[in-house]
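Down below is the structure, laid out as structure tokens.
All protein chains but one are shown at their positions in the complex.
Now for subunit A:
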Amino acid sequence: MYVNSKNTLLETILTLNNLTKHYGRVKAVNDLSFTIEKGNVYGILGPNGSGKSTTLGMVLNVVNATSGDFKWFDGSDTTHNALKKVGAIIERPNFYPYMTAAQNLKLVCTIKGIDPSKIEEKLETVHLLDRKDSKFSTFSLGMKQRLAIASALLNDPEILILDEPTNGLDPQGIHQIREIIKKIASGGTTILLASHLLDEVEKVCSHVVIIRKGVKLYAGPVDELNASHGFFELRCEKHQELLQALEAHPDFASLKDENGLVTAFLKNPLSAEALNSYLFEKGIILSHLVMRKESLEEQFLQLTAKLN
């Protein structure tokens, strides 16, 4: 925890300083720095093989960093002790196949040094209470993944780290996991979610870190990811006049005409009302007017495309 300008308390959960990992000549993670603050929901975005899992592996003590460092909380404790206050699942769920769900969770409690009284409550959260005495080896992938989430929640963690939690699941499974994540996020738990599925991140995250080929492209709030002001989708009878009127307007950067649907990209802020009255004055009556922001996917593609 550090004091920022003496009156705001910012609780830092995780700080990465120039973290680097090389596998031979491959630079999996390169000079990565960012901080995770309490209360936010972070998404780590990046295509497959961009270094997301390696980064999480390093802060979770299973991958050795080539150079750079990281610290959990205020850095006063060892990494493995700090991890007792963290809940994490990476890649696929790993449990002892010959133990039941409840037995596996009890083992996790012993390792974390916490009371096993919360096992049933957490199993209920992920809808597995009725299967608590079934062996882990009998679970479907979706159930295994949910058990992993229950396990990560056992200690009521300061931060929940999820690496590709919906990977390989069927649509129902994906939906269930998302609902659980949303519920946890609404409870105020800090979450770090690594994914290559952008709509997943967009639906729950307030902040994003974008990595590509081990290099950080962006870290900050989702809203500030792109300086764009959004775009309008317009349609009307007087197609040519609409195009002329939009070209004459100073706030538009570019136009796109597709099957009579005009997409106009803004370079300055402009409200839908203002545009509507401007066009009405010019005698153009719209049959279709929608103002939209670029989706995270479009922004992500723009950002990664710039570097090609």
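As a convention for this text, a residue touches a chain if its C-beta (ideal position, glycine included) is under 8 Å from a C-beta of that chain, and two chains touch if they have at least 3 such contacts; residues count from 1.
By our rule, contacts and distances are computed from a predicted model.
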Omitted chain (choose from "Imidazole glycerol phosphate synthase subunit HisH", "Serine/threonine-protein kinase PrkC", "GntR family transcriptional regulator" or "ABC transporter permease subunit") - UniProt protein name: "ABC transporter permease subunit"
Selected from A:110, A:138, A:186 or A:277 as touching the chain missing from the view: A:110
Full-complex contact with the absent chain, from A:39, A:75 or A:97: A:97
Hidden partner chain, touching residue among A:48, A:64 or A:117: A:64
Option from A:88, A:128, A:201 or A:242 whose C-beta touches the chain left out: A:88
Touching residues on subunit A - with respect to the absent chain: 57, 60-64, 78-81, 83-84, 86, 88, 90, 92, 94-99, 103, 106-108, 110-113, 151
